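A single protein chain has been removed from this complex, and every other one stays in its place.
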Amino acid sequence: MVPYRVVVHVDEMACWPVALTNLRNLLNDVGQDHLQAELVANGPAVAFYADLPETAEKFPPNWQEGVYRELIEEMSGLHSQNVRFIACANALRANHLDPAQLLPLVQVVPAGVTEIVRKQHEGYAYVKP
Amino acid sequence: MVPYRVVVHVDEMACWPVALTNLRNLLNDVGQDHLQAELVANGPAVAFYADLPETAEKFPPNWQEGVYRELIEEMSGLHSQNVRFIACANALRANHLDPAQLLPLVQVVPAGVTEIVRKQHEGYAYVKP
Partner (left out) sequence: MVPYRVVVHVDEMACWPVALTNLRNLLNDVGQDHLQAELVANGPAVAFYADLPETAEKFPPNWQEGVYRELIEEMSGLHSQNVRFIACANALRANHLDPAQLLPLVQVVPAGVTEIVRKQHEGYAYVKP
């Protein structure tokens, strides 16, 4: 069994930077071969996954466009090292987003909270940045 | 064993709406027969359980009275589907509330944090909205 398993929960846009930093630190510390990690976004945080002009309006006031670009690049880098990125379909509907509008690396699940509970039952640790 | 078991932790008033939405989404997704869920409130969030005029003063600024009524109804609906709602006695004291002032569906435990730890030791997942 892979020694480190974690589900990271993000439900506010403002928590994305620290969530990605946590995953990067974990990956650097234990190495890709020893980590199974996924990030589950629900609530308004799912808008991060939609690379649309409207997304910028949902940014925290202190994010510039350049910051968002860097975060998206960091997410792609983590994804290329096997970190999974998941969106809650309920949250997409509540935020008037269609799965087709999301970045291709994102997987959609019917309910993000079920995914978070299921992963913990499978032995994943939970981190809420 | 019931397949999905979760303790949801709420310690700020502003987190009640998303916590109730998480529980509703989970219930709709897995069904009442497959879920054992409880919400543990501590800190200032326990005031939500006290249906008193003073509670309104502790609302986040963007909640109207009508919003609070709808949330209380949603809590009652979840409770009728076997979701348990728990208050921390330490938090009640710190917020000058008496257990007798709480809605009848609420159970009081000596320390909310102990309940949260115990449930995880019993195999419940933890979600902090």
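As written, the chains take the letters A and B, and residue 1 is the first residue of each chain.
Heads up, the rule we're going with is that a residue touches a chain if its C-beta (ideal position, glycine included) is under 8 Å from a C-beta of that chain, and two chains touch if they have at least 3 such contacts.
In this text, all values refer to a predicted model and were calculated from it rather than measured experimentally.
Checked against the hidden chain, the listed residues B:69, B:96 or B:118 yield one contact partner: B:118. Per the touch definition above, the residue from A:13, A:26, A:75 or A:106 contacting the chain not shown is A:26. Chain B meets the missing chain through residues 9, 11, 42-43, 88, 90, 110-114, 116-118, 120-121, 126, 128. On the side of chain A, touch with the chain left out of the figure occurs at residues 3-6, 18, 21-23, 25-26, 28-30, 123, 125-129.
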